[in-house]
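If you scroll down you'll find the structure; I have some questions about it.
Shown here: the complex without one of its protein chains, the others still in place.
Letters A and B name the chains as they come in the text, with residue numbers starting at 1 for each one.
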Amino acid sequence: MNKKINKSDFKTDWSYSPAPESTDHIKIVKKNDLFINGKFMPPEKGKYFKTINPANEQKLADVAEADKSDVDKAVKAARKAYDKVWSKMDPSERGKYIYRIARLIQERAREFSVIETMDGGKPIRESRDIDIPLVSAHFFYYAGWADKLSYAFPGKQAKPIGVAGQIIPWNFPLLMAAWKLAPALATGNTVVLKPAETTPLTAMKLAEIIQEADLPPGVVNIINGDGKTGRAIVEHEDINKIAFTGSTDVGKMIMKSVAGTGKKYTLELGGKAANIIFEDAAIDQAVEGIIDGIFFNQGHVCCAGSRLFVQESVADTVISKLKDRMESLIVGDPLDKNTDIGAINSKMQLEKIKMYVDIGQKEGGSVHQSSCGLPEKGYWHAPTLFTDVSQSHRIVQEEIFGPVLAIQTFRTVDEVIAKANNTPFGLSGGVWTDKGSKIFQVSKSIRAGVLWANTFNKFDPTSPFGGYKESGMGREGGLEGLMPYVNLV
Amino acid sequence: MSQREDIKKTYKLYIGGKFPRTESGRYIKWVDANNKGAVNICRGSRKDFRNAMVTARDAFSGWCSRTAYNRSQILYRIGEILEGRRSQFANELILQGSSKKEAGNEINQSIDRLIYYAGWADKYQQIFSRVNPVASSYFNFSYPEPTGVVSALAPNNSSLIGLVSIVAPIIAGGNTVVVLASEEKPLCSITFAEVLHTSDVPGGVVNILTGYRSELLDHFSSHMDVNAIVYCGNESEEIKLVQENAALNVKRPIVYTDENWLSKNVQDPYRILNTLETKTTWHPVGI
Partner (left out) sequence: METFIHRIDQVGAQERVSRLFSRSIKKESKIDALNTVLSMIDLTTLEGKDSPGKVKQLCYKAAHLHDQFPNLPSVAAICVYPTMVPIAKKALENTNINVASVATAFPAGMTSLEYKLEEVKRVVVDGADEVDMVISRGKFLRGEYNYVSDEISLVKEACGQAHLKVILETGELVTLDNVRLASDLAMEAGADFIKTSTGKVSPAATPPVVLIMLEAIRDYYKKTGKKIGMKPAGGISKAKLAIQYLVMIKETLGQDWLDADLFRFGASSLANDVLMQIVKQSTGVYQSANYFSID
């Protein structure tokens, strides 16, 4: 170029100005009571705990803690609603209530997204564009099954089980509530739901929707508390089925606890998914898939692609592109629309992640983190990756549940399949290649419940999700997602 | 004080998301059982049918590429809008011979039927698809696809529920449709077109004509760009004509002889399957 371009004076270092999502149109209830039998009521013992915003450690609200007698009250309400109203209702009318819930959530979507972000720390972009739309889609999908169950199971009639106790985690609070409630209600059951203690607020908002939808009292009861409340639900005699999403350790405790009681149960537990990049993959899109696989939702994802396997011939290219891409990830205020990685959900989780990063280094792994700055207050962790690690390292074996990726190379298909399966977990996996037959061969060989080919972390209400081995049993989503909530006669 | 005069509705056709009059300019004087309440209905021509076919074909690729979730939501919305317009339909049904109670019941069933098919739109794929365990190293899967553009003759003995029962499963399956309304009771059909038009249904997905079956049946069944024809009725001569004409381009002839469209027996996912084609794909499994 010969000539100088005429420019006027403006900053040449272009960065994004803050773009905060507004919070002035939402209402967070300051004192959240238990939602039992269609009403909000105070806990028997009068105990409340607080829920905070992990981005700034400020208290958002007080939440009632349910003890054994509150649990009992809730189960009684659910049982009465089941016996007298819900199981007797025409299935297509049941479906209409669930459709109403779906539509009401769509109408109040932004409010839900903002509260989800404030209570749990995930970026507003994710709660607005991914979590909340999936929530209403889930209710909408299952509403339609309510009067069609005779087609779902050839040769069998599907009958409801009764009262379901459902315990959900903090990583996708409202979405996990939808995954549990929608199929349970559609199949004619009533529910006692316990949200995670660090993220109760969107479930409390959902209780408002349930009132607005005029759902008969007692069909859905939402009570809060920690592990003690959860145990009271699991051990309650009049609950017919337990649905749990959380850690593998607690899942095993639940299995032991219900042994011999005749209770049905489904478990959605931990994972340590292998994300496999072959040399004939579309490399740039694969890099994006790696990023999405481990840094989506700060890595607080049971099906996260936390073990990367790159074919040796393209390893240098992939890792170099990965590091470049990590530099453009913005860690910051979850309410800022440009934030890619939000706050870690709790102090406890942050310590756990840091502990593993420490272990990884002590074990001899080479750590690399993006150069992003982290805010002062709140719980934050930079996106991190480890190279020079192997299957024998703890950080490769154990679930970290944070934005930490462990990278290994491989040479042949057989080798990577063996290593991918070399884990007690079996929730998900990813395979990246341009070759169709390889996709089918590899996905056939990997022992996991969800295989993503040339993509990662995709969810849909019609698509069944669940694990092999210690990642749990039972499926949520799709036709298979009805099974845990019916007796087939 | 003089009495207020009504603005009487003009009943036009519904083609390509617009409400044109019949290009032939002809009309049918519809009257009720007592020879009163006259309404001029468009006497649809073969050219109207031809024009509707063009827009239905145009609209097909967009409609069938939408997500099933989207189609499901649109069908639900049709139900929402119909619910809000009850009184208009009740008046027309009463004019056409229903009692107030019958009208209310027919409207209820029609709305519920739309919600029923809304619920199937993103599920029929799951019950009608398969992975087939072929005896060679191939991944083999079968799944249903919409057949394309469907022509339909709505039941004569029903003004609303018959029309809804035909249209809903056809579009739930991703097809577009040109339907000839009941000859005896045409009034609700055009009002239903207004409901469709305000429910996010893209223009051309549903096209509604009024007119004489005797004039139009031949065209509905012989048009070479129709992929399937749905005939409702019991006239053996008409059925024979439909099936013979279908042979011209091997369009699929579907005959429903049901009488009682209010019954739940006429709604099921196989009504969707009837307008679908099954595609089976093979892909090697190997490295």
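Criterion: a contact is a pair of C-beta atoms (placed from the backbone, for glycine too) under 8 Å apart; a residue touches a chain by one contact, two chains touch by 3 or more.
A quick note: this is a predicted structure, and the numbers were derived from the prediction, not measured.
J.: Can you pull out the displayed chains that the omitted chain is in contact with?
T.: Displayed chains contacted by the hidden chain, ordered by label: A.
J.: Which one touches the absent chain: A:Glu44, A:Asp226 or A:Glu288?
T.: Looking across A:Glu44, A:Asp226 or A:Glu288, the contact with the absent chain belongs to A:Glu288.
J.: For the chain that got dropped from the picture, name the residues of subunit A it touches.
T.: 1-19, 125, 129, 280-286, 288-289, 320, 328, 337-338, 434, 454-455
Note that only the chains that are shown with their structure count from here on.
J.: Indicate the whole-number Å distance between the mean C-alpha point of subunit A and the mean C-alpha point of subunit B.
T.: Subunit A and subunit B have C-alpha centres separated by 41 Å.
J.: So in the complex, the part of subunit B that touches subunit A is made up of which residues?
T.: Touch list, subunit B to subunit A: 68-69, 72-73, 76, 112, 115-116, 118-123, 126-127, 139, 269, 283-287.
J.: Show me the residue ranges of subunit A that touch subunit B in the complex, using the header's touch definition.
T.: Its residues touching subunit B are 92, 95-96, 99, 137, 140-141, 143-148, 151-152, 413, 435-438, 440-442, 444, 462, 478-479.
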